[in-house]
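Shown here: the complex without one of its protein chains, the others still in place.
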């Protein structure tokens, strides 16, 4: 497919000024799953954008829809059960064209994946082929997207393994995924994802399965690679500490919607949504002890997330919220601008 | 934590509703067929005016009629009567075989799966037995035991015990590593209770499914043994002996084999339908959707 046909899939003009320069601009993304129990909508309309070279963290607890967001963008929803019901995900390719990933056909997505967008997962074992040496796997991707010959592709694979700081990279080329530790496999996965220098990397809980000392290595590595290669990163995690270490901006998700978004500093220092504030306050890292040395109770958020399809008509967080008023239960609040580049989906944000 | 824990979603799709209904209907149909067969077997003497073994040479090989619903066999005996009486024998043979094989196989499988030391000795014997084709092993056993109704049950139970044992062992190996088993051990729960309450309870579904298969196999295998003359003595009307004896007349009088054969098929099918339903019902995770 050529650039000219790509441009046919260009969607309506972006509603915000920032979108003009954005690498990825997601608007009103809504995803549904058909299940045995009926239609479930884990994503109820999500808006965010990622600028070139920036890291946006998508943070939320299980069931918040953060992983569904990444799968929707990558076109990796399990079909036919899952489908994008509404919204757009405009992606700017390196030749300047704009593609709506939410509407693009399979062939377009296949061509973009690996070359323009890449993804790394929590468990690299399942996304690496267990019967191929890792060098071959990287070389395959490079040959497909960059059109290198076998020799050149293998040399490129070696450079990639060196780039992700795998010791004895030349020997590792011939090793199989099961011969490696979890940390090494994640490095290989990153090498594979970055082998064609994608413009956007989606990292879905890439360090969650790793020990803290290995996690620290991988986070440092990703920062270094982003600095060198300049890709935008959509970093999905549940760990607020990891967000603070990796991202410039953060979007907090709750029950299928973004409830607060802004720079990491603003959102972490002065959260303007009760859920974000609750998340920060309930962390044991922010706890302290009383004069007898006994731990003071954590400010836990009461209750739990309502199951998809059982959500209240208004703000999904209202049943657990200490600030809730009757009007919170009548309609879903819109994202309100709290400050430049800081928005909160809360009617009472000014009370926080 | 007052929020409801049950996370079922309202307004189920049409497909699911249809499937649920279908599943229930299949289970219901199987259960009805099985109950009819069992009732016929129980009340066999009242089900028909004929004597199952009264010879009427003049009436031989008559087709189905108002007098003889299923026709008569080569000795003029009423086939309906014999199918009904045969239900008694065939179902009893099948049920006893399943009962013995399941109890023995479950015990062997639980022991092999839970006690590491018993695993190799038990499973080598099981593997050796499963290396023989079922019917060959049964023939060999019958040759040793001698032809009788009880020996058929015994031989078939021995043949099918390894199947159950293997399945139970495999499930036990998985379940014994689950944390709730360790939790029970940490509570000081006795080994017997762990085996039967925690492990067996979580292996019931595969056992049940396999038992329904074996029930059907046993009915068929009994027919095979009887046909070869090493099974039930021919004067006892099982569905198997009837099909076996009628085979040489099948080309001129299909009903001689058709009706006992149909009885075998219906019994086997309905058993499996009921087994499927039981499996779904016994699993609390599926119970809600049923």
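The letters A and B name the chains in turn, as written, and every chain counts its residues from 1.
Quick note on the criterion: a contact is a pair of C-beta atoms (placed from the backbone, for glycine too) under 8 Å apart; a residue touches a chain by one contact, two chains touch by 3 or more.
By our rule, contacts and distances are computed from a predicted model.
> Which listed name, "Phenylacetate-CoA oxygenase subunit PaaC", "Carbon monoxide dehydrogenase medium chain", "VWFA domain-containing protein" or "Peptide/nickel transport system ATP-binding protein", is the one UniProt assigns to the chain that has been left out?
When "Phenylacetate-CoA oxygenase subunit PaaC", "Carbon monoxide dehydrogenase medium chain", "VWFA domain-containing protein" or "Peptide/nickel transport system ATP-binding protein" are compared with UniProt, the left-out chain turns out to be "Peptide/nickel transport system ATP-binding protein".
> Since one chain is left out of the picture, which of the remaining chains does it touch in the full complex?
So, taking every chain into account, the missing one touches A, B.
> Considering the complete complex, identify which of A:42, A:256, A:278 or A:308 is in touch with the unshown chain.
If we include the chain that is not displayed, A:278 is the one touching it.
> With the full complex in mind, choose from B:29, B:170, B:184 or B:209 the residue touching the hidden chain.
B:184
> Which residue from A:301, A:315 or A:338 sits in contact with the chain not drawn here?
Checking each option in A:301, A:315 or A:338, the one touching the absent chain turns out to be A:301.
> Which is it among A:116, A:245 or A:260 that touches the chain not included here?
Of these options, the touching residue for the absent chain is A:245.
> Considering the entire assembly, which residues of chain B contact the chain that has been omitted?
Touching the missing chain: residues 1-2, 5-7, 178-180, 182-190, 193, 197-198, 201-202, 282, 284-285.
> Tell me where the left-out chain touches chain A, residue by residue.
Those residues of chain A that touch the unshown chain are 61-62, 181, 183-184, 211-217, 219-220, 238-245, 264-265, 268-269, 278-280, 282-287, 293-295, 297-302, 304.
Assume only the chains that are shown with their structure count from here on.
> If you average the CA atoms of chain A and of chain B, how many Å lie between those two points?
53
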